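Take a look at this one; I'll ask things after.
In this view, the complex is presented without one of its protein chains, the others remaining in place.
Our next item is subunit A:
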């Protein structure tokens, strides 16, 4: 019998290939982490390495002295992620719930209105014009929350499908007969019954807000409003960004720029990485639900 042998060969090949890919992903991330806990002078001498030539928390120590900048950026990112995700879920699920009503007059028109945004858009320059000249969101917190991220047609469609297919219309009808208002029905029946999809959409939205840097690039140039991603971006161009922006007087010592960069990178990715095992299930659902046709 050649069968079992064939199976073993395929298993071995699969494990080998996947191991190579997994290492190719993990090693670079490890390098960022290890560089952040390396001694600056050894990094200058030997370059970034997979294992610190000399262990040092100097970079994190330095960040602590510049906490007014980094802490603020962190607070902005957390706040923006929180508010953005919440508002985004509220707007999207309300819109989706209305679109899930099969008999709603004008439903097709509104569906098209939503879907069309997936096919056609005005592009960067007109968008930039409206947000800056007409709505004046430059250098405000709105700049992080509103443009592009608040409500995507894609999320609305996913939510609509869930509301239409997985929540029984009979429930709504009976609540209606009991005299519940539509808003109460939505809040106390539909939302609790839709937690899986809401968790998935909320998660994708939170990751998008946490990692967003383009809104900052286009609409924020005041260091006072810099998010953590914006601090990272500024540090790629300017190694002494932290020292220049901070109101704390600079010590005379050299900025350990090479390791500080990596330390901020670690700080910015750590929350998502640490929480990943807990939300991976929802994340996987989020990426597969949209692409696989029903």
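Please note the rule applied: a contact is a pair of C-beta atoms (placed from the backbone, for glycine too) under 8 Å apart; a residue touches a chain by one contact, two chains touch by 3 or more; residues count from 1.
Going forward, contacts and distances are computed from a predicted model.
**Q** According to its UniProt entry, is the unseen chain "ABC transporter permease subunit", "Butyryl-CoA dehydrogenase", "Ethanolamine ammonia-lyase reactivating factor EutA" or "Peptide/nickel transport system substrate-binding protein"?
**A** "ABC transporter permease subunit"
**Q** Considering the complete complex, identify which of A:60, A:110, A:141 or A:282 is in touch with the unshown chain.
**A** A:110
**Q** Using the definition of touch stated at the top, determine which of A:65, A:139, A:161 or A:211 touches the missing chain.
**A** Result: among the candidates, A:211 touches the missing chain.
**Q** When the complex is taken as a whole, what residues of subunit A touch the one chain not shown?
**A** 3, 6-7, 10-11, 13-15, 17-18, 21-22, 24-26, 28-29, 31-32, 35, 43-44, 46-49, 90-92, 94-99, 101, 104-105, 110, 113-115, 117, 119-130, 132-135, 146-148, 150-151, 153, 156, 181-183, 186, 207, 210-214, 218, 229, 232-233, 236-237, 258, 261-262, 265, 268-269, 272-273, 276-277, 280, 283-284, 287-288, 291-293
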